[in-house]
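The complex appears here without one of its protein chains, the remainder shown in place.
Entry: subunit A
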Amino acid sequence: MTEPEQGSATTPRSMSMIVTKGSLDWAYPPFILATTAASLGHSVTLFFTFYGLALLKKDLKLKLATLGNPAMEMPMMGGHMTMPNIVGMLPGMETLAAGMMKNMLGKKGVASIEELRELAQEAEVRMIACQMTLDLFEYKAEDLIDGIEFAGAATYIETASASNINLFI
């Protein structure tokens, strides 16, 4: 097997992502990929829309939906535990599941979303908040972190059309 084509290390490369989900588990892929791509020398743009916009809030209170997620297995006492939908429906389950997941992430040396987001900002990852979503969900710009842009679909398309990698998450 040959290694895939890597591209020249010196040519400028770029990546864009549309981030549409705002739960704890779905927050990881965009921030992991953005920080890693930036480390590899790519210029990175993240466009946060709909529920993804919650990932730009100053105060992150990320939750985890166990409901309708049969593949979610938490390691427990040497085995794995799944959460039946009927249990996942109970009040407080999303907070409880998020707490368990955060505990597990910390134990395994996985960065928190707050930490990854800070590293992304340090690495000059461009973050765009969807203005329409802001209006729709009545978020205030001052509730979101500093250093982000506010724009719409045309800005994303312009960025994506010049990017080597475009992802929808």
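To be clear about the criterion, a contact is a pair of C-beta atoms (placed from the backbone, for glycine too) under 8 Å apart; a residue touches a chain by one contact, two chains touch by 3 or more; residues count from 1.
Please note the rule applied: contacts and distances are computed from a predicted model.
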item: "Carbohydrate ABC transporter membrane protein 1 (CUT1 family)", "Molybdopterin-binding protein", "Sarcosine oxidase, delta subunit family" or "tRNA 2-thiouridine synthesizing protein A" - which is the UniProt name of the missing chain; value: "tRNA 2-thiouridine synthesizing protein A"
item: Full-complex contact with the absent chain, from A:Pro12, A:Gly92 or A:Gly109; value: A:Gly109
item: Option touching the unshown chain, where A:Thr36, A:Thr82, A:Gln121 or A:Asn166 are the choices; value: A:Thr36
item: Sites on subunit A contacted by the missing partner chain, in the whole complex; value: 6-7, 9-10, 32, 35-36, 39-41, 108-111, 119
